[in-house]
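One protein chain omitted, others in place.
Going in written order, the chains are labelled A, B and C, and every chain counts its residues from 1.
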Amino acid sequence: MPELLAVSALGLMLSLFLGLLRVLRGPVAGDRLLAMQLIGSTGVGLLLLLSLLLDQTALIDVALVLALLAAVAAAAFTGQELETRDD
Amino acid sequence: MIEVMASLLTVSGVGFYLAGSIGLLRLPDLYSRLHALTKADNLGLGLLIAGLALHTQDLLIALKLVLIWLAVLAASAASAHLIAQHARRRETQS
Amino acid sequence: MTAMLVLDILLVLSLLSLATAALATNDARRSVILFMAFGLVLALAWGRLLAPDVALAEAAIGAGLSGALLLTAVRDQAHRALRSSRKPVHERGRANLRVTLEWTVTLLCIALAGLLAWALAQAFDRAPKDTLAQAVSANLAISGVSNPVTAVLLNFRAYDTLLELAVLLTAALGIFALGPARPGHRAAGPVFDGLARWLVPALILTAGYLLWVGAHAPGGAFQAGATLAAAAVVLRLAGRRSVGLPTGHTLHVAMVAGVSMFLAVGLGLLVLGRPFLGYPPAWAGGLILLIETAAMLAIAATLVLAFFGGRPTPAPGVAEKTS
Partner (left out) sequence: MVPGILARTAILALLWWIITQGEVGAWLIGLPAVVLAAMASVSFGGAALSRVSLLGLPGFVALFLRESVRGELDVARRTLAPTLRIQPGFKNHRLQLNDPSARIFLTNCISLLPGTLAARLDGDHVEIHLLDASADPEPDLRRLEQAIARLFDLSLETNDA
């Protein structure tokens, strides 16, 4: 059912676009970052869908890397506060 | 039959993603919005991956997809907590 | 497939609005987060364009690692701004100079972009269509690998990659010139520790996988090096001063590993009477893997040095176990 997969992919892209509105709107950095996390995992879902839809198994690996690195950004964002309090 | 199941799972997964994004836009404060994040990852990606695993009908690929789901789950639970803790700390400091 | 068309339009719209917003803001941290989101959507766009190699590099470096690097840099800049605001400065002269400088740089950038666009247009006009791609696929069998991108990077145009590694080495030397590394991070909370506990081994495994898979599918030393560096960044954020990055001579060896392995293989082949970096087809696969492994280590070391922001120094007083 490639049609249905394509529509699903469009649904995810729409969801990602809505998430982007929150990244643009903020208001604080935490809001932007959490929206980043959401579009990150939406991106993982979209890549997996596309891998099936476009017949590109390599996109699964892209999704894997994206999934693993998503947390690094949040860690860097909150980790910095720990050091700022230091000095 | 399996095709129908797979499609149903995929579409409902996308539905939960959309619900999460709408929540992200509608909910009034940072903490409430964090709920939207972990929910989309948990059920949205979970159902989507269940659907895709049924679609591929390849055990090894299915296992890899489940690994990706677990990674996203653990990462989003930790980042949601980190962001909430970060905001909470600032609130109580000022 | 109208659904895919709408999807493509949404992708392009997202990229344009994120790029505009990232450039239009004055707040450096907001700009960085928008840039990270841009990198993420860009990775998706590369995936959609059937270029998973580029998507992988963008996901590892654009969306992940450079975000961590830039967020740290922003914090550092904020500190410095606080410190320097206490000293009196000749405000007006500075401001005038800054405006002039900004305009000069902007005009230069526009001129450069125009020049590049013109050169590209010329190239597209003159180049015969598709002959390069055909040449690559015709010679893929003797390249030692079955992934055309790796075949080009490590065999057909190995000189380019050698010089890229030399550029990275220069960057690492530049980082050394910044002085001693930043002191590091305070130990993070238990939840982050729990995350690092599984994330670091997972990143190491993934780096190994990307290194290996590069021979016949998207992947390779650059993506693997970035993933390995991410593991070190997580360790650093978890409060470990030394993150497996060696110090002293061992670090120097790691930094030059990529370039020196390349040169050793090239010179060895010269001695054997072959052209520089002209691998015999039978050995090509093994030699490429050898070079890629060394390149991965060098790339990871350079990226970690960038995150350190200077020359790593041995821990003062208490000797810490390296992991």
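The definition used in the following text is that a contact is a pair of C-beta atoms (placed from the backbone, for glycine too) under 8 Å apart; a residue touches a chain by one contact, two chains touch by 3 or more.
All values derive from a computational prediction rather than experimental measurement.
For the chain that does not appear, the touching partners among the shown chains are B, C.
Shown as candidates are C:V145, C:A158 or C:A207; the residue that touches the absent chain is C:A207. Those residues of chain B that touch the chain absent from the view are 16, 19, 22-23, 26-29, 31-32, 34-36, 38-39, 41-43, 46, 60-61, 63-64, 67, 73-74, 76-78, 80-81, 84-85, 88. In the full complex, chain C touches the omitted chain through residues 189-191, 193-194, 196-198, 200-202, 204-209, 211-213, 231, 235, 244, 289, 293, 321, 323.
Please note the rule applied: only the chains that are shown with their structure count from here on.
Taken as a contact graph, with one node per protein chain and an edge wherever two chains touch, the assembly is complete, since every chain touches every other chain. As a whole-number value, the distance joining the C-alpha centres of chain A and chain C reads 20 Å. Counting partners per residue, chain B has 71, 74-75, 78, 82, 85 as the residues that reach two or more other chains. Looking at chain A, one finds that residues 14, 16, 33, 35, 57, 64, 68, 70-71, 75, 77-78 touch two or more other chains.
On chain B, the positions that touch chain C within their shared complex are 71, 74-75, 78, 81-82, 85. Residues of chain C that touch chain B in their complex: 189, 191-192, 194-195, 198-199, 202. Chain B contributes residues 3, 7, 10-11, 13-15, 17-18, 20-22, 24-25, 30, 33-34, 36-37, 40-41, 44-45, 48-49, 52, 55-56, 61, 64-65, 67-68, 71-72, 74-76, 78-80, 82-83, 85-87, 89 to its touches with chain A in the complex.
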